[in-house]
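For this depiction, one protein chain was excluded, whereas all remaining protein chains were kept in their positions.
Letters A and B mark the chains in the order given here, with residues in each chain numbered from 1 onward.
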Amino acid sequence: MNETPILSIEDLHVTFPTPKGDVRAVRGVSFDLGREKLGIVGESGSGKSQTGRAILGLIAGRGIVHAKRMEFDGIDLRNASAQTLRAIRGNRISMIMQDPKYSLNPVITVGRQIEEAYLVHTRAAKAEARERAMEMLKAVRIRNPERVYDAYPHEVSGGMGQRIMIAMMMIPEPDIIIADEPTSALDVTVQMQVLAILDDMVTQRGMALIFISHDLNLVASFCDRVLIMYAGQVMEVREARDLHNAEHPYTRGLLECLPRIDAHGESLAVLQRDPAWADLQ
Amino acid sequence: MNERSAAVSMHGVGLRDWLLSNAPHSGFQARCQRFYLAWLIFRRNPIAMIGLVITLGLVLVAIFAPWITSTNGLQPELMNRLQPGSSEHWFGTDELGRDIFDRIVWGSRITLYIVGLVGMIVVPIGLVVGTVAGYMGGYVDNVLMRITDIFLAFPRLILALALMAALGPSLENAVLAIAVTTWSPYARIARAEALTIRNSEFIMAAQMQGASTAGILYRHVMPLCISSVIVRLTLDMAGIILTAAGLGFLGLGAQPPTPEWGAMISTGRQFLLDQWWVPTVPGIAIFVVSLGFNLLGDGLRDVLDPKSGE
Partner (left out) sequence: MISVQGLGVTFGHGSSGFQAVADLSFEVERGESFGLVGESGSGKTTVLRAIAGLIPGVSGRLTVAGETLGPKRSKRFRHLVQMVFQDPFGSLHPRHTVDQILSEPARIHRMNDIKNRVLRALEEVGLDSSFRFRYPHQVSGGQRQRIAVARALIIEPEIVLLDEPTSALDVSVQAEVLNLLNHMKRERGLTYMLVSHDLAVVSHMCDRLVVMQHGRLVETLAIEQLRNFTPAHPYTSQLLRASEGYDRAAVETLEDDL
C-alpha cells in the first residue's frame, strides 16, 4: 500500500466479562486498511465478527474494547464522543449483515426505508430523497426499481433484500463498508451477483471493504488481501492470490480440509488443532 | 453403592463438585445439575427469593400448625369475644371468642389445600388438551379449542357461583368450581407452545423413529410446555386464593366453623369499625400469600424463560 491507510487498527482487544470468567473474543488484532477489499476469515468463535463491530463501536452490552490505535481518517475511534461516532456510523463507515430479513423493517416499504436512510444523514426534500433512492436501486442492478420501491421486505427474495441493504448503505457514500457474512444466507448464483455489486462499488467509487466470512475459498477469490483469524488472533495475512501458498499451519490445515469438486480422496484431511495457536502470539 | 446413596453421602465441597461436574454419570445426576443451575439463577433475584420465602413460610406454618397453635381455632369462648391483640391472643379473638392467630394458622392448611388441589386438576387437563390440540392441528384442534373457548368466555366468579348453586356449598365443590373456571388459559398456553414445537427437527426425528403420537406428546412436547404452564399457575395462584376467598365470603366455600380466610372476612366484616382486627388480619394473610405466589411466579418465569438462555 503506497498511500496512507484509511483505517488503522493496532492491538485490538475485545473482552466480555461473564460469571464464569472473562471471555476474550479478540486478542491483539492489528491491521491497516486501504482502498481495497480486505477479507477476514475464521471459523465460529474466531472473533471476526466482533472485530468488525468493535470498529463501529457496536460491541454489545458489557463488552470492553481496548486498542493501542484505532484510527479512521485521522479520527481516534477509541476516544470519540458518542456524537462523533453517530456521525461516522452509517455515514462514513457502514455495515451490512447476514440476513436482510432481520435488518430491514418488516412493516415499512423498501422505498421508504431507503429514503429514511438518506434523510438521516442529509437535509433534503422528500422528492430528492425519492430520486436518490431510485438511483441507488438502479445502481444495485434491480430491474424494476419502481415495483421494488413499493414492496415490503417479505415480498422480495433474499438476494434482492441484500441488494436493497447495499443500496441503503451506499446512499451516504461511505468510505468503508464492513460486510459481515453478507452472502452466507444466499444461493451460490445469487451470492455471485451480490458480490459483483460490491465489487463494482469498490472499484467505481473508491471505497474500502472489509469482508468478514467463514468461506475461505470465496474470500480468496473475491478479496485483495486476507486475514486469517483463530481464537481471537490473526494467524496470517496474505495477498488473496497468494493464499494457496499460505505458511501458517492453521491456514494450511483449513485449506486442506476443504472438499473440492475436482479432487476426491477416500477421506478429507482433518485439521489437527495445535493448542499453541491459541496462545498469545 | 448406587447413584442416590452416593449423592446423599457426599457433603460440603463434594456435593458442589458433583452438581457442577462436566460429565455426569447418570440421568439422575444430570437432572440434579439442571435443577441446581436453575436454582443458582433463581437465587440471584432478591424479589423471587422473597416470594419463595413467603411460600415456604406458608407451607411450614401449615405443616407445623399443631405445634404452633394452642387451640384448634374452632371452639367458641364467648367470655373472650372480640378481644384485641395481647400476649395471650396475638391477633386477638373473633366474635365467638376464638383465637384469630390459631384460626389463621389452621386456615393456611385450607388455603394450601385449595391451591394445591386446583393446581393438580388444571395443570394436567390444560397440558393434555393444549398439547393435543396444538400438535395434532386440524379438526381435533378446532374441537378442543372451541370447548376451551366456551369455558374461557364465562367470568370466573359467575360460573363458580352457578356451579356452587348447582352442587351445593362446600370446600370440595368450591375447589371443583374454581378448577372448572381456571383451566382454559392453561390449555391455550400449552397449545401455543406446542404449535411452535411441532415443526422442530427433533420432533421429525422422533417421527422417523416410529414413535407413537402419544409417546411424542408425552416425552417431547409436554416437557417443553410445562414450564410456561407452571409459571402461569404460580401467577394465577393469587387469583385462585382470591376467588376461593370470594366464594367463602359469600358463604359458598368452606362452611362455618372452618377457618377459611375468606369466610373469616365475611363473618368479621360487621366488626370492621370497632374491632378492626377481626376481618383485617385474614385479609392481610390473603394479601401476603397472594403476593408471595406472584413474586415466586415472576422469579420462576425469569428462570424458565428460554430467552434467558441456559
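We adopt the following convention: a residue touches a chain if its C-beta (ideal position, glycine included) is under 8 Å from a C-beta of that chain, and two chains touch if they have at least 3 such contacts.
If you're wondering where the values come from, they're calculated on a predicted model, not measured in any experiment.
One of A:54, A:70, A:218 or A:246 touches the chain omitted from the figure, and that residue is A:218. Set against the missing chain, the residues A:100, A:159, A:174 or A:232 yield one that touches it, A:159. One chain is missing from the display, and on subunit A it is touched by residues 43-44, 141, 143, 157-160, 187-193, 195-196, 199, 214, 216-218, 220-222, 253-254, 257-262, 264, 266-271, 273.
Although one chain is not displayed, subunit B still touches it through residues 22-27, 29-30, 34, 200-202, 204-211, 215, 219-220, 223-224, 310.
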